[in-house]
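One protein chain is absent from this view; the other protein chains keep their places.
Right after this comes chain A.
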Amino acid sequence: MRKGTRLRLVLRDLGSGSAFASMAVSGQLPLWSLVLYGVALVVALAGRRPFANRVKLTALLLLAVALTLGTNVLAGSLNLVVAACAFAGLISAQRLLSTPDAATDGQVHLSGLLMVAGGAALSGELVYGLFLIVFGVLASIALALGVVESAVPEGEPVPVRAVMGPLAMGVGFAVVGAVAFFILFPRLNWNMIGPGASPGLGVATAGFSNTVRLGGAGTIKDNPRIVLRATLTPDPEKETLDAYWVGRTYDVFDGMEWSNARATSNGSEFMTTLRPGQENLVHQHVELMPAYGARTLVALETPSRLGNAVANTQVGSRRTQIHELGGGEVRFRDSGISYSYEAYSLPPGASGDDVQDLPPEEQDSLLSLPEGLDVRVGQTAARVLNGERDPLAAARKLSAWLQREYSYTLELSGDVPDPVADFLFQRKQGHCEHFATALTLMLRTQGMRARLATGFFGGERVTGGYVVRAGDAHAWTHVLVPGRGFITVDATPPAHRASQSPRLLEQLINFYEVVESQWRDVVLDYNFRDQLTVVRSLTRSHEVPKKDAPPSRAPPPRAFGAALLAAAAAYTAWRLLTQFLSRERPLEATRFADAVEAQLASARITRVDGETLEALDARLARERHPLSPALTPVTRRYLEARFGGRPLQQGEATRLLTDLRRAVLTESQRVASEGTRPPQARAS
């Protein structure tokens, strides 16, 4: 196989690989398709084409896979888009392993196009964009090399090195052009047909379910993805907020999981418009990031009012309704990629509710205990409390005891029949849900009303606001204090309340989040309206016109600034272009001279400090060098071609070089037969 061909095939295969990767980053392709494609790619890159002789057999296999996929889709167990993408990957893999002829190359590239289209349908994320560009570049170069290769006669080497420069240049121009096209032309939004992946780094984990279940196996992964950004008024101006962001509460525990006595509290939907003015409350403007993955609104303890809800969807941002569910949970009515809303919370201290405000069945549920609760729970609580009857003091005493006697772990306990007893009397270690559940139940055994609250704990300062990470998800206890309402008591050891990720990882994630939000704003959600906004913001003045001044018709200064910038950009582009066009290209005659000098160098005749071929020829003639008679006509022809306006004819250079090579060979044979060294050319 020719050298150029090998390179082209590797580029083709890598391009196909990145097309597949653009689908794979969505995380939705079935594992078996990833494995199959990966193996095929590795085998193809190693230069082996095992399917070359088994085309029909493998095509039949593909057909079988297609049938299986189709059945799965019909049965509803597989999304159609995912199935199509996986099948495109398999076609590509089969083509990669077949005989690399022109038709196969075309099919590989075609399947690559199919795969990037599938990738757009599946995710359209930042990483997808990167793989799309890589595919475009690699496949373009591979295609162009194929054209060059077919133009070179059989048996001759492909001039890879010579064409690579112009090729890279062309591909660079194409990429720049594609970006310009992207910015300038209105487009449809992507990602409208796919199954709606949770975007970004893997699956979002901060979901709020209707229940909290203790137990389960494995380890809680500490996810540093940012799920929430909030701007607080008044700004606490602390580096770490260490505040509780409550999502919902639970009041009934059945021994395994928490739920609510009433599924929905009132079920009403509302669209509240909040206006500034409630100075004694803490105002929050909250953005729920795509990694949040849920529709539950969270707010600082204790939320008072929520409103101004906006859902950012594929087709733009719009006001949306929110509705209240059980446990005080407030949800967005419509799903979107991200959300924003405003919230007012009571300052830390107390909630406005009192026992009397709650409906009786809810008051009862705050004291309910699961059937068959281990009696030791109540005994232990009574022992620890030692006669303490004030609910708040009792809760603090119990939580201090829990923090002292129990240790924190991210390891889940596994499915045990009684997780609370297991935590309190067997393992003596657990995570926040164990601590909070234990505290709540122990309070209830002593006749004090308490409930479980879930949400986030934390908040670290980033550019004027606070961010909360998925790993900050937390559970704690609300204890009802007569006259003051629900008070937060946290039984989890303070060091383990917030996210435990390494600092560096958090910083990397921060960086990724910034880039990703830019990608989302500038690329994915960049639409016709944004284009108009850009233009409008350039031409419209934001200053409030003075009442007395006559209305000015002149464009605002920023219009001039924009025009200047555009002119500067155009000028720079023009300069670069002219520079590029007027740059010195190696002439054919110059390349010929290089070839002649290379031959002379092989005859151990070297140029002395920057000597031109002309000067070298003159020197050899003066020295009566034996090669001079052969070199002079060659030099003469070079000079004519280079400076005399008589370009070399087709094949003439080859002929002249052949003659010269013959003369060099004859001379070296003569020297060898005489047994003397050839006269070394020296500066005269």
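Note that contacts are C-beta pairs under 8 Å (C-beta built on N, C-alpha and C of every residue); 3 or more make two chains touch, one makes a residue touch a chain; residues count from 1.
Keep this in mind: contacts and distances are computed from a predicted model.
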item	value
The complex's invisible chain, by UniProt name, from "AAA domain-containing protein", "Biopolymer transport protein ExbD/TolR", "RNA polymerase sigma factor, sigma-70 family" or "Beta-ketoacyl synthase-like N-terminal domain-containing protein"	"AAA domain-containing protein"
Options A:559, A:639 or A:671, residue touching the unrepresented chain	A:639
Selected residue (touches chain absent from view) among A:281, A:618 or A:671	A:618
Missing-partner contacts on chain A, residue numbers	590, 593, 609-610, 612-615, 618, 639-640, 642-645
